[in-house]
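Pasting a structure below so you can have a look.
Every protein chain but one is kept in place in this view of the complex.
Naming follows writing order (A, B and C), and every chain is counted from residue 1.
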Amino acid sequence: MTLNEHGTTMKAYVYHGAGTASWDEVPHPAMTAPTDAIVRVEATTICGTDLHILKGDLPAMTPGRIIGHEAVGTVTEIGSSVTTVHVGDRVLVSCVTSCGSCRFCHDARYGQCTGGGGWILGNEIDGTQAEFVRVPFADNSTYPAPAGVSDEELLMLADILPTAYEVGVLNGGIRPGDVVAVVGAGPIGLSAISGAKLFSPSVIIAIDMNASRLEAAKQFGADVVVNNSTEDPIAIVRELTGGLGADVAIEAVGVPETFELATELVRPVGRIANIGVHGKPATLHLERLWDRDVTITTGLVDAYSTPVLLKLLVSRHVDAKRFVTHHFALDQIAEAYDVFSRAAETGALKVVLTQQP
Amino acid sequence: MTLNEHGTTMKAYVYHGAGTASWDEVPHPAMTAPTDAIVRVEATTICGTDLHILKGDLPAMTPGRIIGHEAVGTVTEIGSSVTTVHVGDRVLVSCVTSCGSCRFCHDARYGQCTGGGGWILGNEIDGTQAEFVRVPFADNSTYPAPAGVSDEELLMLADILPTAYEVGVLNGGIRPGDVVAVVGAGPIGLSAISGAKLFSPSVIIAIDMNASRLEAAKQFGADVVVNNSTEDPIAIVRELTGGLGADVAIEAVGVPETFELATELVRPVGRIANIGVHGKPATLHLERLWDRDVTITTGLVDAYSTPVLLKLLVSRHVDAKRFVTHHFALDQIAEAYDVFSRAAETGALKVVLTQQP
Amino acid sequence: MTLNEHGTTMKAYVYHGAGTASWDEVPHPAMTAPTDAIVRVEATTICGTDLHILKGDLPAMTPGRIIGHEAVGTVTEIGSSVTTVHVGDRVLVSCVTSCGSCRFCHDARYGQCTGGGGWILGNEIDGTQAEFVRVPFADNSTYPAPAGVSDEELLMLADILPTAYEVGVLNGGIRPGDVVAVVGAGPIGLSAISGAKLFSPSVIIAIDMNASRLEAAKQFGADVVVNNSTEDPIAIVRELTGGLGADVAIEAVGVPETFELATELVRPVGRIANIGVHGKPATLHLERLWDRDVTITTGLVDAYSTPVLLKLLVSRHVDAKRFVTHHFALDQIAEAYDVFSRAAETGALKVVLTQQP
Partner (left out) sequence: MTLNEHGTTMKAYVYHGAGTASWDEVPHPAMTAPTDAIVRVEATTICGTDLHILKGDLPAMTPGRIIGHEAVGTVTEIGSSVTTVHVGDRVLVSCVTSCGSCRFCHDARYGQCTGGGGWILGNEIDGTQAEFVRVPFADNSTYPAPAGVSDEELLMLADILPTAYEVGVLNGGIRPGDVVAVVGAGPIGLSAISGAKLFSPSVIIAIDMNASRLEAAKQFGADVVVNNSTEDPIAIVRELTGGLGADVAIEAVGVPETFELATELVRPVGRIANIGVHGKPATLHLERLWDRDVTITTGLVDAYSTPVLLKLLVSRHVDAKRFVTHHFALDQIAEAYDVFSRAAETGALKVVLTQQP
């Protein structure tokens, strides 16, 4: 079932402990289960979480492991029980891997998989910032690329778009006519704005402290932008809503202050959808919220929306291209990390690394 | 439209500022709008919130106002636009009053009514601990009593049963087979246990620090009781659930510790339904919860479930009688407050005060 | 509370039995309940149902009654319990009148109102094709006009837009990425296409036998049009969906053939939302459908979506103007009926009749 000959080694971006990673020669990945596939990586990208990994913040990540959990590429080998993708197929590799058989997978909560999946690529096992990657449970973790969609568009469906759509937009229960406040206008916040527009809210308000991000928010479809380093978002949202508050607030930063702001922005019977990755507890003002009928949700991406997002990519309801601000060859990965980690300066949203097919 | 002659004054339990209330002679209530009804109170009760009112904790309550927001009685007068109840009808007076026309009433969120309703009886206007009470928006705030149901059973539908059912059971989304943890086994917690059983959970776990309340929880249908002054509820729930946690946790106390416990008890993709009335903020451990897909809800009772609970009372799926532990005549109200306020000693759940029809 | 002086009579379009109606002098409407309002009609329109009324098809409609159930105008008088609109307010009069207090109104199913509302205007009581109209239950049946919206745009929210949105789009459960088939491209079908787009389906397929209606469907946003007098819609939908069928089919005609077609168009687990007004039974092919997990819904408009549609009109997510093809003065109503009844020839979608304010 091997597509073509390959050497016994390949190049990959390997984590060597807090603060250190390098583009190393490592063994080519080997099949370990009949449900595996090997994919030749033709496009990958860097996630904000990868920066946390590099800092040593994620305990599951051990030195010697390859970083990265997003890829588009070509299947070069499949296990004996894999049936939905074939050698030679161009596929999206999702950040979430799914065993397909545990109680969480049966509820389409693949991110919570207890059967060996979840977010494991570039975290619990070797990842996608490499020439090749082994993808476990390939039947439920890779998606054949539709015709007419470029690698870099497709790559945006590996993590950022399903994360914002599922954990922000769908958990937030956005409905036509809603007033939606998005706290944070980084890549995830912008992705939430894109996703929110699929449900025709009447007003989207983007809140951030960075003027250039707010400018991006306008480009992505925000109707109102609020710089909360100088303006009062609570007052502005109340004015826009007859004093009531937003129908839905999406938290897309991950610090206590922005979460607490989100809870203040919503009207009675409103919803707060947290997307941000938090490292510290927040204060929940139950003395004000207990009788306001609010709903607060948290979530890790499950990628259950990937097939829907693929259709919306094909029908051009989702414009994935505009997230990509920088391009690099795969072996320029150290430079790509540098540009991405200085996003405030470089204006980077998503950087794409490619290996010629 | 007057049922029968009445004097110009009546007796009522009047709040006179923090710590003071008395059974006074006051003017008989007068109609103020075509949507009003006057009801002769034949049964009323005391709520935990009334104790807070007596302490002076509720800013809307001003001296000179009659306390109480639960009643069963007979309609003695109706306004010109009232059509669903008639003079002489025996009715339930709900704690929630609904204008029927604002955006929240149109969403069945009557507790959030912005048209002059919500929880106003015994809070923003004179209440039900009186011989007569004026009920605004009678068409949406009173319910004709079904045949075969006693006053004291019916009275349990004025507040406690719909509160626990809507804000605990329905917000918690309990489904057949679920493991449900109820934190707090006071009247509201017991009511949540009763309501949960309507959806056939496989296990109900009641958690409290008071042994006699846990004994009551068993009587009301808890399968497992945990005294968290001596036992570790998190460990017990995990053991019962293969390490995962409960499907649903209901907070029925209203202090930070019990809310935080509820968030620790649920499994990934679980739900936490807060019923408790909180006076202080709680800590939300987003550093542990952000990726667990939890849903947290808060709520004030809307009483939208009252018609359903009336059917379940008639069909004997809800046993309301067992909440009533003590009986008093209406003019013994000071004594009733004393017994109710010393519930730990007296074993009081709900005390009923009656006036002969 | 009267806005301005008016005479004791007015002009109105009166039904005189099957086939006959005329623009007559009739008594000015009088208040009959404290919940009533009188509205001076400044814009009204003709519905397909009005043509059925003229033919004598609706048994509730008796000779001598004024036709019409859609209006925009100015409140001239309100009853003593009316609080949400005031004399002088410019309002939308909805086709559905709601008592606000019956079990169906409490479920937001106003069209099924058992408290004296439902679709009664121009059916069970005098209607809106008149200089003035009495609107029962004004608090729940009229909506203050938002600023910046024209009378004729607003008028489209009296019936056609909420009907297609609630009974077609929302009952159909349209989701982003769906393939939606709309059977019938008359005013209601076009309205369903407009409403469907609010949820970003990937493909909308319009099916009709009339080429000019299909042309209109394209203008309103259909991605694919099928003339089922010459083409096979089932084959086309299957080809577009990998053989599976549409996610949602909306029936917008009201004859057995189109309903049966709708049931053939959907995939397993699909939904069929019937909007059409039917006069005859249809055949339900349960021998093919029993194991396909389909959901079929029927419905009368409830107008619960009116507040949302008002917001979407203001935010320009709904373009109501383009439904209006012809304009007349109110006293040219006979001519307007003639143009509207010959829609195939005249290209009429909605005709608007106006009375200067």
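By definition in this document, a contact is a pair of C-beta atoms (placed from the backbone, for glycine too) under 8 Å apart; a residue touches a chain by one contact, two chains touch by 3 or more.
Everything quoted here is computed from the prediction, not taken from an experiment.
By the touch rule given at the top, the unshown chain touches A, B, C in the complete complex.
Only one residue from C:P29, C:G68 or C:G111 touches the chain missing from this view: C:G111. Contact with the omitted chain, checked across A:D139, A:D223 or A:E287, is made by A:D139.
Checked against the hidden chain, the listed residues C:T9, C:Q219 or C:T283 yield one contact partner: C:T283. Panel shows chain B; residues 175-177, 197-200, 202-203, 307-309, 311-312, 314-315, 317 of it touch the chain omitted from the view. Residues of chain C that touch the chain left out of view are 104, 107, 109, 111-112, 254, 256, 259, 268-269, 274, 276-287, 289-300. Listed here are the chain A residues that touch the chain not shown: 33-35, 79-81, 83-84, 99-103, 105-108, 115-116, 139-140, 304, 307.
In this text, only the chains that are shown with their structure count from here on.
Of all residue numbers that take part in the contact between chain A and chain C, over half occur on both sides, making this a same-residue interface. Per-chain CA centroids place chain B at a distance of 41 Å from chain C.
Distance between chain centres (mean CA atoms), chain A to chain C: 42 Å.
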